[in-house]
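See structure below.
What you see is the complex with one protein chain gone and the rest in place.
For reference, chains read A and B in written order, and residue numbers begin at 1 within each chain.
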Amino acid sequence: MNRGLTLFVGILATFTLAWAGLVLIPYLQFGRVTDYVSEETGQTLPPPMSGLAQRGHEVYAAEGCVYCHSQQVRGESQGSDLARGWGVRRTVARDYIGERPHFLGTMRTGPDLSNIGRRQSSVEWHHKHLYRPQSVSPGSVMPPFRFLYSLRKIVGEPSADALKLDGLDAPPPGWEVVPTPDAKALVAYLLSLDRSYPLPEAPTE
Amino acid sequence: MTFTLVALFIVVVAFTAIAIGAFGWAAKTGQFHGLEAGARSIFDTDEPIGRPTDHFPERGRKSKASV
Partner (left out) sequence: MTSPSSSSSPKGPKAALADALDRAAIDASCRLPVLLFFGSAIAWLLVGSVFALLAAIKLTTPEFLADHAWLTFGRVRPAHLNAVAYGWSSTAAIGVAIWLMARLCRVPLRHARILVAAAVLWNLGVAIGVTAILAGASNAIEWLEFPTYAAFILFVSYAFIAVWAVLMFRERRPGHVYVSQWYIFGAFFWFPWLYSVVNSMLVFWPVQGSVQAIINWWFGHNVLGLWFTPIALASTYYMIPKILGKPIHSYYLSILGFWSLALFYSWNGGHHLLGGPIPAWLQSASIVASVMMLIPVITTAINFHMTMRGSFALLRTSPALRFTVFGAMCYTVVSAQGSSMALRSLNKLTHFTHYTIGHAHLGMYAFFTMTMFGAMYYITPRLVRWEWPSAFLIKAHFWLASTGILLMVVSLTLGGLIQGIELENPKVPFLTIVAHTIPWLHARSWSGALLTTGHLAFALSFVLILLRTGKQREGPTLFTKERSFP
């Protein structure tokens, strides 16, 4: 007796069904959502990412920020994301159209970063925080990213972008800590994270 | 878009039909008969039903003698 065929057809069929439902239909439904040009301001939404921010997006991927930070704001009925001030509206599919890969995330060991550029817009703060998170957030478990900065001897004038570090982190006299291009790109990316613009499907009132 | 969705719907219906058909065929042609024989197919005359086949190393000799 040969059950091989029954097995094969059954295995194929059950799976195809789910594949169509969970992959193909969402793809057809959402795969071609395009950006939206606001009628009032003429602005393209979501705003396109700058080249530097795009580079920062890659650093975010390489350093695995996504394992501790989500980038999705759930609606009022599903969690307290809005009440925590992580956004002014829930995020929708259109917010993510330019992102490859997606950083929706599954963990909130750290806060949601969907709107961090709006919440914390100081370049200096971000550099200080990345250099040693505990210096600005005591008790944080976020790892330091000192390897994204270089310590170098000051020759002539100090660099304009040198970090203003004090206490524990201060470099020895005559030395300075400057961000590498990766660190600069990462901060540019963080500052670009602002999903508070209104969309037809997600008004901000 | 609507066309693709309709096409997709047909595909899905077709697969479900195939699955149901295959199940019906299997049931009718006796693929589900003799199920208990299936359950017994992993035993043989050397390791028959009723003989446990695994022990901790030290206990090997003792339990074997008691079988």
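Here is the rule we go by: contacts are C-beta pairs under 8 Å (C-beta built on N, C-alpha and C of every residue); 3 or more make two chains touch, one makes a residue touch a chain.
In this text the structure is predicted, and so the values were computed from the model without any measurement.
Among the residues A:Gly98, A:Pro158, A:Pro181 or A:Pro200, only A:Gly98 touches the chain that is left out of the figure. Note on the undisplayed chain: of the listed residues A:Val123, A:Met142 or A:Leu165, the one touching it is A:Met142. Although one chain is not displayed, its contacts with subunit A can still be listed: residues 1, 3-4, 7-8, 10-12, 14-15, 17-19, 21-23, 26-27, 29-33, 60-68, 70, 72, 74-75, 78-80, 83-85, 90-109, 111, 133-134, 137-147. Even with one chain removed from view, subunit B keeps its contact list with that chain: residues 32, 34-61, 63-65, 67.
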